[in-house]
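A protein chain is absent from this complex, but the other protein chains hold their places.
What follows is chain A.
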Amino acid sequence: MLKKRLIPKFLLRDGRLVKYVRFFENERAAGNPVTTAKVYNDYGVDELIVLDIVPSEASRHRVVEIIERMSEEIFMPFTVGGGVKTLDDVNALLRAGADKVSVNSEAVRRPEFLREAARTFGDQCMTVSIDYKKISPNHASVFIDGGREHVALDPIEWARRCEDLHCGEVLLGSIDRDGTMSGYDLEMIHRAANVLSVPLIVSGGCGSLQHAIDALEAGASAVAISSMFLFTDHSPIKLRSHLFSRGLEVRASSSSRN
């Protein structure tokens, strides 16, 4: 049986690890990405997501360097994204050591790009990242460009369309819950998991061990976690043993490995 995945999510700004609340508020510095990645590697997390949140020509090179350095010592899957617009961008990240490349705004602006990238690099290499926000009590909508631009797309409809365009995985993130540690958007996770056939990584809101359990039980294949790992004493080791003891299908913890 496939294991549920615990995935720290790194946000990079000019090559520094940062964290916000609801995408824009309360910026906090969170350390050196390579060093932090090594610590998480020792904790035995299952994968890493690294997103360049203010992409520019200069930051692109820094991200490539960071991924190259991570891949020298860390042997687990990396998903990398932020400002990916061309096949060359995808190729540069894969060559640097990324296993999957995450595409967000460009997939909305140019859906054909997603199909083209999947055809060139394989479906399994292409993760589509979807950020959404509630715009009324019963209605959520997709936002692109780091949460700045509203587009008239329903997140689940859009995720299904991305699946048709051959994305290998969906990273679904709630902007409202980002950095709040108030729990995942379980209703959305439940709906998305029911209609998608590709793996679903969920992001936004994890602040307790129970939150992760709730999201996985709602149907997520993986939980992306940022604030909780960075700012609380709930380490990946603690989360993993907690999930394991509750009977969730996760890898045995590294502490029980040797």
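One rule holds in what follows: a contact is a pair of C-beta atoms (placed from the backbone, for glycine too) under 8 Å apart; a residue touches a chain by one contact, two chains touch by 3 or more; residues count from 1.
Keep in mind that, in the parts below, contacts and distances are computed from a predicted model.
J.: Can you tell which of "Transport permease protein", "Protocatechuate 3,4-dioxygenase subunit alpha", "Xanthine dehydrogenase YagS FAD-binding subunit" or "Imidazole glycerol phosphate synthase subunit HisH" UniProt lists for the chain that's not drawn?
T.: Matching the unshown chain against "Transport permease protein", "Protocatechuate 3,4-dioxygenase subunit alpha", "Xanthine dehydrogenase YagS FAD-binding subunit" or "Imidazole glycerol phosphate synthase subunit HisH" yields "Imidazole glycerol phosphate synthase subunit HisH".
J.: Write down which of A:Asp131, A:Glu169 or A:Asp185 is the residue touching the left-out chain.
T.: For the chain that is not drawn, the touching residue is A:Glu169.
J.: Quick one: say which of A:Ala29, A:Val54 or A:Ala252 touches the chain that got left out.
T.: Counting the whole complex, the residue in contact with the absent chain is A:Ala252.
J.: Write down which of A:Asp14, A:Glu27 or A:Glu73 is the residue touching the left-out chain.
T.: A:Glu73
J.: Which of these touches the unseen chain: A:Val18, A:Ala222 or A:Leu239?
T.: The single option touching the absent chain is A:Ala222.
J.: Specify the residue from the set A:Cys125, A:Ala159, A:Ile225 or A:Leu243 that touches the hidden chain.
T.: In the complete complex, the chain left out is touched by residue A:Cys125.
J.: Using the document's contact rule, name the residues of chain A that touch the chain not shown here.
T.: Considering the whole complex, chain A reaches the absent chain at 1-3, 5, 41, 44, 46, 68, 71-73, 75-77, 94-97, 99, 120-125, 168-169, 196-199, 221-222, 251-252, 254, 256-257.
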